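Only one protein chain is missing; all other protein chains are in place.
Let's look at chain A:
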Amino acid sequence: MAAPVAVHLEFGGGAELLFDGVKEHHVTLPSQSEPWDMKQLLVWIQRNLLKERPELFVQGDTVRPGILVLINDADWELMGELDYQLLDQDNIVFISTLHGG
């Protein structure tokens, strides 16, 4: 049984509007038999944090194209994207790029 995983989530670039305008969230993911990965985290976020219009945040299994994901300040494309396994105290940032410049 894996221990519960505490992660720090941040939403920026307008994505925070889908989360009641709250940019920072400290969450503790419940313990489960397998390690938590990003794919499961997205499902968890959708179920527990997302306040409105899920289609603006997720598309299928992954984030909507145009939303950048950083894991501990690094592009998630370098970390395995959806397959990355979360570690305790990880910092995940979701930045939306879908707005005027």
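In the analysis below, a residue touches a chain if its C-beta (ideal position, glycine included) is under 8 Å from a C-beta of that chain, and two chains touch if they have at least 3 such contacts; residues count from 1.
Basically, contacts and distances are computed from a predicted model.
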Report the protein name recorded by UniProt for the chain absent from the figure; options are "Cytoplasmic tRNA 2-thiolation protein 1", "Ribosome biogenesis protein BRX1 homolog", "Acyl carrier protein" or "Phospholipid-transporting ATPase".
-> "Cytoplasmic tRNA 2-thiolation protein 1"
Hidden partner chain, touching residue among A:Ser31, A:Gln46 or A:Thr97 | A:Thr97
Chain not shown: contacting residue from A:Asp20, A:Asp61, A:Asp75 or A:Asp88 | A:Asp75
Which positions on chain A touch the chain that was left off?
-> 12-14, 17, 64-66, 68, 70, 73-75, 77-78, 93, 95-101
